Every structure is written in structure tokens, then in C-alpha cells.
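We show some of the complex, not the whole, and keep each chain where it was.
Naming follows writing order (A and B), and every chain is counted from residue 1.
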Amino acid sequence: MSEDTVLLAAVSLLFACQQAYFANLVGKCRIKYKVIPPAVTGSPEFERTLRAQQNCIEFSAIFLIDLWTAGWFCNQELAALFGLLYIYGRHTYFYGYVESAKGRLKGFSVCKTSLILLLVLALTGITNSLFHKYFHLNLLKKLF
Amino acid sequence: MSEDTVLLAAVSLLFACQQAYFANLVGKCRIKYKVIPPAVTGSPEFERTLRAQQNCIEFSAIFLIDLWTAGWFCNQELAALFGLLYIYGRHTYFYGYVESAKGRLKGFSVCKTSLILLLVLALTGITNSLFHKYFHLNLLKKLF
């Protein structure tokens, strides 16, 4: 069982470390620009860093659901690969956004692409699993 | 294994798509009311839309934990049904909140009801599983 999910777990753990790292950077940015908690406004640099982190958090449930359903029901290796692409996209997004509001766009489109790829895998796998559960048909095996 | 969770995965994926859709609506609302990132304040319409999305995110971990523990340890079909009720509640909540602050209340009570139902399922299933693990008793089988 655990071998069928170890790549998904490894990618998820890398993602968790990235999120913790971003949270840490927001904390450092608070000190640098003297934005004392619980304030969430101040210098534009701080506000961009905070929004960059917040946007990552807003999408974290979407990413994790997509990753695990894609990997569990369709193909673990491909899902892990697209998961790594997402983490790379978030990296680009975060550092781009810290520089300027426009800088977030490139990384965001990488994230969007990887989420769509994961969604396609997930939908394929879940449809196949539903057909197997209710009609005893294995469509993926018939196709390939 | 995967057939025992495919309904939960399907409901989770639908939830992920709903969250992505809400995020997209917030983005469109930014353009419509000219709230340039990283700003999070501006017209009341934008602020309500943003808060509606934020509240959905705040509850996403609670919902996913409730859904999966209820479905995994108690009954997948019932958990999936209550999960769909939650997604319907979030839909009503979001569009109600976009209209007016009071408009969020009806959808929120639907969400609360479905979370409580999932919690009851989850507690039943986990209690049974703990009794089985430590005392080799299957309470649910004895009762039904």
C-alpha cells in the first residue's frame, strides 16, 4: 500500500517544506519593513510578499486533492512529476510576486498548467474506478 | 482499496474545482472593481467576494478531514452525500455573500449542518475502530 503512494507523499512533504519556507520569509519581511503583528498592511514590498504566501495557501487544498486523486486513481509517477512542476511554478510565482505584482503572472500560469494536467489524470482515474465499481468494467485496461 | 474511497475522491475533486472557480471569480472581481494586487480592500462588492472565498478556504481543512474520516471509518456513501450537501451549502453561501453580508447566513447554516452530520459519522467510525484495535470488539457489527 505505502509503496503505491510514496512518491505522492514525498512530493507533498516537499510542498509542506516550501510552504513553511514561505511563511518564514513573510516573518523576516515583517521584521525588515517593521510591520508589527497583527498588522497586515505596511510597505508595498511586505504586502506583496504576504499576498504571494496567501495565494499559495488558497490553492493548497486544490493542489493536494488534485495530486492525490491523480496519483491514487491513475498514475503515481506522472502525478508526482506534475506535482514537482507545480512546486516549481509556486517558487517562480512567489519570487516574481515579491519583485513586482506583474512578476507573479509567469509562475501562476505554470501552476495553472500543472493543476489542469493533474485534473485530467484525476478525472480519468476516478471515471475508470467508478465504472469498475458499478459496472465491473476496467476501461483503462481495455484502452491500453 | 481505491474502490472504498472513489466516492470520497470524486466529491473532493468536485470541491477542488469549486474552490478554483471561486478563486477565478475573485480574480474577475478584481478587474471589474479595479482592485490592483496586492490590495485586498476597495469596493464593498469586492471585499464581500474576497471574504466569501477566504471563509471557504478557512473551512476547507475541516471539511476534508470530516469527509474522509467519516467515509473511511464509517460509511462512504453517506459521507459522500453529506459532502455534496456541503458543496451545495458553499455555493449558496458564496453567491449569497456576494449579494449582501446577510446573504451568507443561509448557506452557512447548510454547511454547518453537513459538517455536524459528517462529524457524527466520523466519531462513530473512529470510536468503533479504536475499540476494534485495542479491545478486539466490533461495536457497529454488534449493533446492526
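The definition used in the following text is that a residue touches a chain if its C-beta (ideal position, glycine included) is under 8 Å from a C-beta of that chain, and two chains touch if they have at least 3 such contacts.
These numbers come from a predicted model, not from an experiment.
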Whole-complex copies, counting every chain including the 2 in place: 3
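The rule is short, and it goes like this: only the chains that are shown with their structure count from here on.
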In their shared complex, at which residues does subunit A touch subunit B? 1, 44, 47-48, 50-52, 57-59, 61-62, 65-66, 68-69, 72-73, 97, 101, 104, 115, 119, 122-123, 126, 129-130, 132-133
Quick one: which bits of subunit B touch subunit A in the complex? Just the residue numbers, please. 1-3, 5-6, 9-10, 12-13, 15-17, 19-20, 23, 36-40, 53-54, 57, 60-61, 64
